[in-house]
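Notes for the one structure printed next.
Of the protein chains in this complex, one is absent; all others appear in place.
To keep things simple, chains are lettered A, B and C as they appear, and every chain counts its residues starting from 1.
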């Protein structure tokens, strides 16, 4: 159980690129990173493309004015000169800028935390991965909800065989906020998401499904997709070629099958993510609208409702518990959990503590790679007419070189 | 609102083939047909392949011993001789016998009510359809849950444009009772369902999905499937080639897309059928575990829970209401509703009342045809490797001849 | 599991007083009584105070015109003369008429089934109870939902100690359909319910709470109320002195405490009845809006959702099962269950089969007596200013005489 006591010797000096006043996601990053002031300390930022607005914002959240920078290049340069310069940076900008900022950050000897989807192509990820390895730096990806501790519970139960052999994987991440064309004009955040130059090869596949896809890998680390088929649509035609709805079907190597539904036009849906794993003897189901619950349904027995913070849960689940039973945790705790793990990873990397790094389960650069690979395979299938494609193993960095 | 008062001049003399003591479904037929004793009257039966058991059973449910027959052929022959002979018969036997019994019943000048899936092939259905037309008889198909009046509510709301243009159709009929191989040995009912000679070309596609597929047609009469892709599995390998799980993806002619999940291995699932129709401005959702509720979710507004029997529902919905608000109706009322419509249809047919027949919404032989066509298209896709196939329009009876 | 096969040698000849076209509850009685045509057969009726309307109605539901009578007195007289005269009668008229019709029915040597609340006073019940004993007749009371088989499951689990010692009893039967004064003008059924001359000393206490109170006795036969306090209100002032809302607090003899909320002004409430029994180690909870489910909550363990028709339920519960898993049962099955038990009781009484009578759990005249006693105690407390009153044991018939 976490109570804010430090897990690393001192908080890391941390900055943000993006995430300013108009950002939807910036606050989630700060909420996660600064939860207990023992993992990260926000000391600098290039929060906004509008320098004045960004500076005012930075000062308002407690950053020294002189460390509120006009752009990330200046920040990396200036901070590098300081003895108390930043050690880690979060990139919370539109997708199309992730690659160049990550690269610059690593080249400035910074640990990096980046929004999803990481980059546009797996080639880019592999290149950056190699760079991170050369630099000895961590690159984490903010699949925020994956920090929900019920994921660890599902992982533990599946590992222990509580549901038997996995047969069916049913995944969903949908909402309806982009049901109309007006939605695209309403917010800047939505506008760039449907612009391929900024968003990359996908809209909802990247924006939504990469989260749940990573969570499925987290809870079922042994399950590998063999082939998939993706059918994507642009119900608002101006979004084409980017999809606002997609269905994916998967065949796993063990014979299991799966489905994914991701959508921004599922009108009225407020339940967001759903994960159901069907095994030969039981199923597990989780919804993000009630993130502290898990339905455990053994065929032929009464369904059980597992609830966060209870002693019957696995230790790996309760290790990330904060508020105790009856006290609802939400998205902010999930973000706090992954940011705490980022801090632990960075600290371990700095210290050369390989054991900690190997045992730590968190969305690292490989998780980012998997997300991009997922999008690539989905788009490759969809663009050929929603046909089955072998799930391509991205060549390893070694093979690339 | 229905209160048992007669809708036709007198109850029809009715018999059953099958549906005896060991039958799972026989009681549902009787529950539906005999709800108010003003639609049907059970006067004869060939209830069981074991004559003695069937006779004892028939007597126990109030049938004269002399009208408990050893087999359907004898029954049709003997009843034909009587002045008070049966006018309609229900066929509640395993799938593989439907065709021959239906044919014999029609040839014996009987109206017919038959279990789903109707037959093995659309050719058979077309042949029988022609025979029924020649004989001037009704052939109804017992998609039992389709009698739930919330289907009429969904139909009315969709017709009125309450959800806008239909974009996504999400259908599900799953359970987990066949999760293990033992399930196949447990009951006779399950045993024949996985034997292609008796069950036909499918297990769950026919046994489960035809229900929900018909319900989707009932609520969205204008939606036509253009092409589909079906991926089916036999997780219990002894069931192959029959599937215990299948995923279907659909493209509709209006540009909408859809999915269907049908399964008998969805371990622990007790929710059965789910229908979600996503439109350009709202969604409608219904689950058969709470059959008197409908979720109406207008994007951007609070979700509304519509409840059976309330004055705000459409007249076509409340027309089938029986128990009034706060008093849960279940499957038996749904069956009673379709059986009442069968009786009204038979009566209208007998009287040559075309107007009534044209306006009556119930699962007729065309609904049976659609179910068989659905299975054929799914199997055709699945057996070619889960590829997209054009949804074949079955040739009309005229074209066949 | 019930499938309609006869439980008694032949169906009983049965009539109704009241329950005609305008009755809300008449159809529920027929639905229950005639479920399988093997318990009761409707052969006569005095369905309506409007003779012509009642006759037309009777004919429409299959009763011979000559056996549709202008009033109960004529019916009892005429039917008594027939060899095939009625053997049992249901009284579904407003409360104020129950006593005299019950008395007349028993004097006409009929078994009686009567709506709740049985009469206005316990004295009346005791008098009629003595008469019924003299006549050797059954008097059943239609606490309809008490036929739901999950009541038997709760009874069995409590008996087995599955929840430990009972500490808290939380009961509720509320709706909001009488929230406005207009409701009283809307229907005749509502109008008489708020007229003390017809409804008796209470509105919702009698109309609603007697159901759930009986169900609490059914599931916890050993729990006796020691004292109670009732606070009742007439939010629509024209209803005074009859209450449209009441709160009751109970102390049981074993030290447990309880509460009851009954209301017709709980605006928007569509959940009706709720029963929660808290024990020293677990709780059981049931809601009538999902009548086939039971929540079993062992402190410190995941809550379990027990579902109707599953093999893990008690035999006494599954004995009343009809439709099998996945197929929702509702109020009509609950009514069918109690009417079947009425038939079994009547048949046993006729045959002098004491063993069957002793083992049969159904709402008999003692259950009717308990309901009236409950109302009397509640009203006695309320009318003294909502004070604690000892729960008065009604004197036995012997003591009365």
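Just so it is clear, contacts are C-beta pairs under 8 Å (C-beta built on N, C-alpha and C of every residue); 3 or more make two chains touch, one makes a residue touch a chain.
Only a predicted model underlies this, so the values are computations on that prediction, with no experimental measurement involved.
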item: Full-complex contact with the absent chain, from B:17, B:220, B:269 or B:306; value: B:306
item: Residue of C:88, C:194, C:218 or C:270 touching the missing chain in the full complex; value: C:270
item: Contact residue for the chain not shown (choose from C:257, C:310, C:325 or C:361); value: C:257
item: Contact with the hidden chain (one of C:118, C:154, C:282 or C:389); value: C:282
item: Contacting the left-out chain in the complete assembly, out of A:30, A:259 or A:373; value: A:30
item: Sites on chain C contacted by the missing partner chain, in the whole complex; value: 163-164, 167-168, 170, 176-177, 179-180, 229, 231, 233, 235, 245, 247, 249, 255, 257, 259, 261, 263, 265-270, 278-283, 296-299, 301, 303, 385-388
item: Contact footprint on chain B, counting only the chain that is left out; value: 296, 300-307, 310-312
item: Those residues of chain A which, in the complete complex, touch the missing chain; value: 3-6, 11, 21, 24, 26-28, 30-31, 34-38, 42, 57, 60-62, 175, 177, 270, 272, 288-291, 307, 322-333
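The definition used in the following text is that only the chains that are shown with their structure count from here on.
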item: Farthest chain relative to chain C (centres taken as mean CA coordinates); value: A
item: Distance from the mean Cα position of chain C to that of chain A, given in whole angstrom; value: 57
item: Centre distance in Å when chain A and chain B are each reduced to the mean of their C-alpha atoms; value: 45
item: Chain C residues counted as touching two or more neighbouring chains; value: 307
